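Of the protein chains in this complex, one is absent; all others appear in place.
== subunit A ==
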Amino acid sequence: MAQKILLIEDDRQTAGYIVKGLGEEGMTVDHADNGRDGLFHATDGGYDAIILDRMLPGMDGMAVLGALRAGGIHTPVLMLSALGAVDDRVAGLTAGSDDYLAKPFAFAELLARLRLMLRRGGVGAQPTTSLACGDLDMDLLSRKVKRGARAIDLQPREFRLLEYLLRHKEQVVTRTMLLEGVWDYHFDPGTNVIDVHVSRLRRKIDDGEAVPLIHTVRGAGYRLGTEG
C-alpha cells in the first residue's frame, strides 16, 4: 500500500516540488499551506509521516508539533526549516520532531531521511548480531567482515561507516547523514572528506569483485546494495 505523507509547507513552489517528487516515488501526499489546516489534517490521522515546515503562517511549526505530541499523536515528523543552526536543530528535536532538515535541501536528502524515518516507525528495532548484503557479511560481535571467503580488515571508523551503510542498505544515504550518523558531527566540514572515506572503504570492499556494492548516487550521496 502506498505510504501516506502529510506535507505542511507554506512556500508553494517548494511544496509543489516535494509533492511531485514524493508522488514519483509512489507516495500519496496531502498538502496544507498553513499551521492550522496542517494540525487539523494531522489529527484526522492516517498518515505514515509528516513533513512540517517550521515557519508557518497562522500557527508556527513548533506549536503544531507541540499540539500534536500533546494530543498523543506520535506520527513521525520531519521538520523542515530555514533555521539551520545547531541550536535551532536541537530546539526542533527537543520539541519532539524525529528528524530535522535545514533549507535549502536536496530532494534526495529529504527522501533518504523520510525513508529512514518511515522504516524506524514501521519496524521495531530488533537487536541484531550480524548484517549482510549480497556476499558481504559483518559480524557485530566479533567485529569481523567478510566478502565471500575473503576477510576484510577495517579500521574502527571504516567499520562504523560500513555498519551504517549496511543498516540502511538499498537506501540512499547522504553525506550529511553519514557525518551525523558515523562521526556525530553537526557541522559542515566543507571539503569532500566523506567522499575520501567512502572511496577508501569502497577499495577494500569492491576492488576485484564482479559485483560492486557501494554505489555513488549523483547529486545525493551513496547507496549500499547489490544492484547498481
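The working rule: a contact is a pair of C-beta atoms (placed from the backbone, for glycine too) under 8 Å apart; a residue touches a chain by one contact, two chains touch by 3 or more; residues count from 1.
Note that contacts and distances are computed from a predicted model.
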Q: Just go with whichever of "2-oxoisovalerate dehydrogenase subunit beta", "Pyruvate:ferredoxin oxidoreductase (PFOR) subunit delta", "histidine kinase" or "Sulfate transport system permease protein CysT" UniProt uses as the name of the absent chain.
A: "histidine kinase"
Q: Among A:2, A:85 or A:211, single out the residue that touches the unshown chain.
A: A:85
Q | Which of A:14, A:28 or A:226 contacts the chain that the document leaves out | A | A:14
(Q) Touching the hidden chain in the complete assembly: which of A:59, A:73, A:106 or A:152 does that? (A) A:106
(Q) Touch as defined at the start, partner being the missing chain; which of A:74, A:120, A:143 or A:157 qualifies? (A) A:157
Q | Absent-chain interface as seen on subunit A, which is shown | A | 11, 13-14, 17, 55, 82-87, 90, 102-108, 157, 183, 185-193, 196-197, 200, 218-219
